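With one protein chain removed, the remaining protein chains of the complex are shown where they sit.
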Amino acid sequence: MRQQIIDTKINLHASGEADECLFEYLHAEMVNYALSKSCKNKEGEEELSRLEWMGFSVGYRIIERLTREWNRFKDELDMIKFICTDFWSSLYHKQIDNLRTNHHGVYVLQDNSFRLLNKVGTNSNKQYLQETPRLLSFTCGLLRGSLANLGIISTVNAEISTLPSCKFHVQVQRI
Amino acid sequence: MLNRVKLRRSLAGPAKVRINEINREALIIEGTPLNKLGITRSYGKAFLGLGRLYLSLDSTLAVKKQMAHSTTQSPIEKATLYVLSSEAKLMYGMLFSIKSFVSKISPLDPKEGFLYYKTSKYTLHYLETPSGLKFVLNTDNVTQNARELLQQLYREVYLEYVVKNPLCQLNEPIQSELFKLKVDELFKKSPLFLSRSI
Partner (left out) sequence: MSRAGTKLDSKKVFCMKNILRYDENLYIINSELFTLTYGALVAQLLKDYENVEDVNKQLERMGYNMGIRLIEDFLARTGSGRCYDFRDTAEKIQTGFKIFLGITPTITNWSAAGDEFSLCFEANPLTEFVELPDHCLNLKYCNVLIGVLRGACEMVQMEIACWFVQDQLKNDNVTELRIKFIKRLEDAIPAGED
């Protein structure tokens, strides 16, 4: 069964990278759905916990499949590095451009051209900045879910100053 | 930049570059003497140099979408309820008539349908996708074969920056700045534009 699937994927590759956009269209619909279901909270921010939660459950599962051929990770930083390189390039076709940490459980992952944002805007204008949090919520959840499966309990926030780049702040919760 | 505007004057007669607010349905770059179509401010600036080209991503999709969502009213009722701005309406009406005329006089089932028409002053190039999107480009009479450019516009700009932008609703006027930027880029690197702007 598995072999069969691999074969179809190779054929697909020959015909162009077509199935990628499917995820993007689905993601867009999930965003719409989450918005239709949510009411704005006191600060006027959109309530996006549904998206975050869906991201979490996808992240929790997909990391399982990505790491099945890997050795155990040395430490926390090693895991984060894996997220920045292999994980990110598998899902979003490029690596994280910049990783910073204070070595006390705070990591900032910066992507200068995030896949879900680079069709939306450029740095030359501020259009759509207000709406972008809803496009990042799913990925925040994805990160949190993946880390959770690796044994790291964390909170993840996203920050955007200029499109299409964005930063994900990972704060590890120490027990 | 100045040079180009000058060139435009000499070709198109008294230049009336009208820069109005965007008309709500069509996204239009103007520069031909024939039309009074609207234009956005930033768009207009970007295209002053382009002079003779104008482009309209037609609004009929909006009409179609409206129809699609109506369950209680007949499509036509719903479509007419949706108020198109008068210019876009005129343009739509004209294209509609030409299209049905062309398909009626053609002895065979026309594959491509209506491609362009030419007057003494300008040429109108037309591309309609099977999904009913209509791309219109007015040029001077020297410009030929703008069809490929329109197809590029559809494939490389409309698809990438409108269809794939989750924040653009397909049944609303296109507001994306990035889209405008990319249209601008595409036209400025097009041979049709380069050959004329020297």
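As written, the chain order gives the labels A and B, with residue 1 at the start of each chain.
Here, a contact is a pair of C-beta atoms (placed from the backbone, for glycine too) under 8 Å apart; a residue touches a chain by one contact, two chains touch by 3 or more.
Just so it is clear, the structure is predicted and the values come from calculations on it, not from any experiment.
**Student:** Please identify, in ascending order, the residues of chain A that touch the omitted chain?
**Tutor:** Counting over the whole complex, chain A touches the hidden chain at residues 4-6, 8-13, 15-16, 18-23, 25-30, 32-33, 37, 50, 53-55, 57-58, 61-62, 65-66, 69-70, 89-91, 93.
**Student:** List every residue of chain B that touches the chain not included in the displayed model.
**Tutor:** Spelled out for chain B, the touching residues are 60, 63-65, 67-68, 75-76, 79-80, 84, 89, 92-93, 96-97, 99, 111-112, 129-133, 154-155, 158-159, 163-164, 170.
Basically, only the chains that are shown with their structure count from here on.
**Student:** Considering the complex alone, what residue numbers of chain B touch chain A?
**Tutor:** Touching chain A from chain B are residues 160-161, 164-167, 175-178, 181.
**Student:** If you look only at chain A, which of its residues touch chain B in the complex?
**Tutor:** My answer: residues 21, 24, 27-28, 31-32, 116, 119-122, 124-125, 127-128, 131, 135.
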